[in-house]
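Shown here: the complex without one of its protein chains, the others still in place.
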């Protein structure tokens, strides 16, 4: 019944899902960093930075991810010559470009999640910190963000799960992840339903534990008030 | 909250903020200047590449039909997904286990799967098992994929909308002797619809964005795909790309602004319960369920 699976070895089923996992992990780390920076900009005392953060989030959230990912290939690579240190290895280059696109897109959602997390920290915390004479970066970095992060684990988990699903868009520039393999398989094999079920199962396996673990974590770490 | 994070700037802080502003401005300007230089260097700023967009024929031949297909797919998906989502959402709150559990399973399943997989599968299904013409098939596949996914997201929107209503509403309905179905149809749903409106408009943005996937992966002739046909004629890959991106941003920005306008209006309105589902809730709902709580106007 699963004979058709052995025909595919470039990538294999597990190989393709492994690429999906890698895309997710690299993009998650990147977008967490970039998204936090954006959130810091959006609450900073410098008006220009606030404006940039707001503009970035509003523009990126309103562009289809497909447009961003395709642009990394046609724009960044072809025109701007950004080959991501992999000029001679197309597979690696498109993988990295896809990560870049996913980071750029996901960071906007991370930024919004963190900003709403900052809003859940009671005003008194920041006021007390300022009364102690802490600067903006100290207030944010030592007092507000640590509490905000704990309260945004739930929303961030949702962003992570959305990101896992969004990695399939990398198939549009030929990154051999799960959706890319499924497209090839489903067009060439007779067992449409079985193939669909296998890949659907794969994504359920990827997203379900993430959700459960992070949900448990967010309950454990939630700041009790 | 933001202003609470820092003191009112004194003379020293003002100078420092100014310094930051200047440095940030210079960095931004350098970036923009570099982008402009590269585009110029690669001949992407030549007027001949941009001129087609000032003529009406480029729009009427390629982009507007593409935009029409984008909107058509999005509208169809929304119109079909909404009643399906309502049914699923209400079923998920049923008192009967045999209704609640399967509905919950369906909702969670389709929310856990990337919409692209659903589209690819629907496309193959229509090709093999139906006599949908090959012209119409991409539209069918895109709409089917979007409906399956968004019906389950909207099911959660509906559920959250109904749950956000104050308990007094259903208690009062019970007290005057309404049956459960009457409570749902004449008390809860009408109020929930108002609560959900901003969330539904926000979800429309998600749907519009996802149609572009069908353009690249299934050959659906939506906006992003019509760009390719346009570029084959005018040989302007990058300019056409930028124009299409701007159209997407403008369209979605309109929808987003409309959603937040609705949200603000509903929050301020004296009638109703003050409960609203906004854009942030939609972000959360587009991921699989992880027990996130819904922030509603009632408890904010």
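Per-chain numbering from 1; labels A and B assigned in written order.
FYI, contacts are C-beta pairs under 8 Å (C-beta built on N, C-alpha and C of every residue); 3 or more make two chains touch, one makes a residue touch a chain.
One rule holds for everything that comes next: contacts and distances are computed from a predicted model.
*Asks:* Determine which name in "Carbamoyl phosphate synthase small chain", "Fe-S cluster assembly ATPase SufC", "Ferrous iron transport protein B" or "Glutamate-binding protein" the UniProt entry assigns to the undisplayed chain of the complex.
*Replies:* In UniProt, the chain that is not shown appears as "Glutamate-binding protein".
*Asks:* Of B:80, B:106 or B:193, which sits in contact with the chain we cannot see?
*Replies:* Within the whole complex, the residue contacting the unshown chain is B:80.
*Asks:* Touching the absent chain in the whole complex: find that residue among A:79, A:102, A:178 or A:195.
*Replies:* A:79
*Asks:* Among B:228, B:243, B:259 or B:276, single out the residue that touches the unshown chain.
*Replies:* Residue touching the absent chain, from the options given: B:228.
*Asks:* Determine and list the chain B residues touching the chain excluded from the picture.
*Replies:* The missing chain touches chain B at positions 42, 46, 48-49, 55, 57-58, 60-62, 72, 76, 79-80, 83-84, 86-87, 90-91, 94, 99, 127, 131-136, 139-140, 143, 147, 179-181, 184-185, 216, 219, 221, 228-229, 231-238.
*Asks:* With the missing chain put back, which residues of chain A would touch it? List them for me.
*Replies:* Here the touching residues of chain A are 70, 73-74, 77-79, 81, 88, 90, 172, 174.
Criterion: only the chains that are shown with their structure count from here on.
*Asks:* Between chain A and chain B, what is the gap in Å from one C-alpha centre to the other?
*Replies:* 17
*Asks:* Touching chain B in the complex: which residues of chain A?
*Replies:* Residues 42-43, 45-49, 52, 58-59, 61-67, 70-71, 74-75, 78-81, 109, 112-113, 116, 118-119, 121, 123, 126-127, 130, 135-136, 139-140, 144, 154-155, 157-162, 165-166, 168-169, 171-172, 178-179, 182-183, 186-187, 192, 196, 199-200, 203-204, 207-208, 211-212, 214-215, 218-219.
*Asks:* In the complex, go through chain B and note every residue touching chain A.
*Replies:* Touching chain A: residues 1-2, 4-7, 9, 13, 17, 20-21, 24-25, 28, 35, 38-39, 42, 44, 109, 112-117, 120-121, 124-125, 128, 205, 208-213, 215-217, 224, 237-238, 241, 244-245, 248-249, 252-253, 256, 280, 283-284, 286-293 of chain B.
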